[in-house]
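Missing here: one protein chain of the complex. Every other protein chain is in place.
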Amino acid sequence: MRSMATRARNPGARARRRAAAACALAGALALFGVASPTLAGANVTGITVYAASSLTDVFPAIDPGPAYSFAGSNALAAQIQLGAPADVFASANTSIPAALYAKGLVEQPVDFTRNTLVIVVPKSNPASISSIYDLTKPGVTIDIAGSGVPVGSYTLQILANMNLTKAVLANVVSEETDVRDVLAKVALGQVDAGFVYSTDAQTVPGQVTVIKVPAWAQPKVTYAMAVVTHSPNQAAAQSFVNEVLSKAGQAKLLSYGFLPLVKPAEKIATRPPAKHRPGKHKTTDGG
Amino acid sequence: MRRALAAIAFFGASAIALAFLVLPLAALLTHRSPATLVSALSNPVVGDALLVSLKTSAVAQALVLLFGTPTAYMLATRRFRGRTLLLTLVELPIVLPPAVAGIGLIVAFGRLGLAGGALSALGIDVSFNQAAVVAAVMFVSGPLYVRFAVAAFGAVDGQLVAASRTLGAGPLRTFFRVVVPLAGGGLAAGAALALARGLGEFGATIMFAGSLQGVTQTLPLAIYAEFDNNLDVALSIAALFVIITGAILLSLKLTSVWHSSRSDSRYRAASFASS
Partner (left out) sequence: MTAELTRSQLLRGGVRGGATLLVAGSALGAYAVSAQAAPPSGAVGPLAAADLANTRLLIGVELLLIDFYTNAIASRHLRADAEADARLALINEAEHYDYLSFVLTSAGLVALTSADVDFTYPAGAYYTADSVTALAVTLETLALGAYLGAAGNLTNPVLAGAVAQIGANEAQHVSVFSQHAKQPAFHDAFPAPLTTAEASDALDGYTS
């Protein structure tokens, strides 16, 4: 009796309570969403990211929100030194951001991915290149990036490690300012071979063939990024950096062929996979 | 009052325009001290680029004059079907973006290009060497010269040519002794502009000939490469450029003035005006 009377006296109370609870829930969700912009699918807008050319495809895939400017890392660093309006700087090596940090132009850089170099040859392979040692043959034309560009400096390190510097540089016909220019010239068949990142070679699958650079001669290729000191959007810039470092961002980088910052423990298959049973599609790996 | 306002507006606009054009040139020469600029010039990059630029521009200019002059004369004096179309085609590279010119040269004369196979069969190598630079420079500067030469030849009075012929001079003698001196001002203007344009060519060169110090890296390519590495060197090359091209244009203007002061041939004045 009493409850019925209570209900009669406060017809909308229950509805109001439900509405309040719904509002609180929505508010909490919204707050949660705002507080962690690194949730998958979140876009950071209103910032400009200066990034190395090899990141042209993967960065917009991680976050299409920012405005991007892709070029050789040294070209971007030169622009930042002249006051270009960048909020984040991502370089294909650690030394360029470190130099900018020493000048107080960026905050502390952080490593975010690794890569390897490969040799690419045109699909028709006019000079019949099958290994890096074939690049020393007379008459072969090679394209590399300039020594100020990270990939160019890595190329020179590889050649020094293998003691092929003189022989290969004798066949170099052009030095580009951008790794994608090297890739384009090889893809067009203008040169017999070029040195690019393995991730770049994956962007033009049918047009080039990849020749391995020996693992024992590979330099340590680590990419680093930093928030630009004079950026007016420090928080948004930092959240972009966090996005790249997040699990989703790192997974995206791996899917584009970049290497994880720490090599995962090796898994060796010590048993053949279990045989299929008719009707079942699951396979189990031995390792 | 209105006349004063008009005068102020007139001069104000001119001042702004002149300042806009002159400021970058002045800044190039004054951003760093002359001592810094001169010492940066001692960088081997600069010497190599200067040598490559002078060599390739000289060869390109010679070829442009050699092939461009008869072409321009033919286009100026003969009337034939498709003349307008041909004139447009010849002038097209002037307005084409240099990058388009670069791609065009690659797919025409590059190793796997339209004429690439034929060229390599003939033993001609136009790939990442100075011949490629010359080709790129000719492609962008040649049409400029031809355009001016066509205008210059067109301004020559046909009656004088006819008179020369009736007086017994052969076609070649007429050409060299009558036509060329009459068109001289316009030809010289076209040649000077073509030379300056060729010296400054960047897009077609870097795409078709590549950039290698001492081989194909011309002055503009050196500026581009050094901008990322050593700003002082880039500035000094740029300042050098301003001086060189300024000298070319200035000498052209001064010789034209000298020519027209020597005789008041209205044909010379007309050909100068058409430049």
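In this document, chain identifiers A and B correspond to the written order of the chains, with residue numbering beginning at 1 in each.
Note that in this section a residue touches a chain if its C-beta (ideal position, glycine included) is under 8 Å from a C-beta of that chain, and two chains touch if they have at least 3 such contacts.
As the structure is a computational prediction, the values presented were derived from the model and not from experiment.
Across the whole complex, the hidden chain's contacts among the shown chains comprise A. Looking at A:N161, A:Q234 or A:Q250, the residue that reaches the missing chain in the full complex is A:N161. The chain not displayed touches chain A at residues 131-133, 160-164, 212, 214-218, 220, 263, 266, 268-272, 286.
The rule is short, and it goes like this: only the chains that are shown with their structure count from here on.
Every residue of chain A that touches chain B in the complex is listed here, in rising order: 72, 74-75, 77-78, 124, 126, 141, 143, 146, 148-149, 172-177, 185, 188-191. By the touch rule above, chain B contacts chain A in their complex via residues 106, 110-112, 127-129, 209-213, 215-216, 224-225, 227-229, 231.
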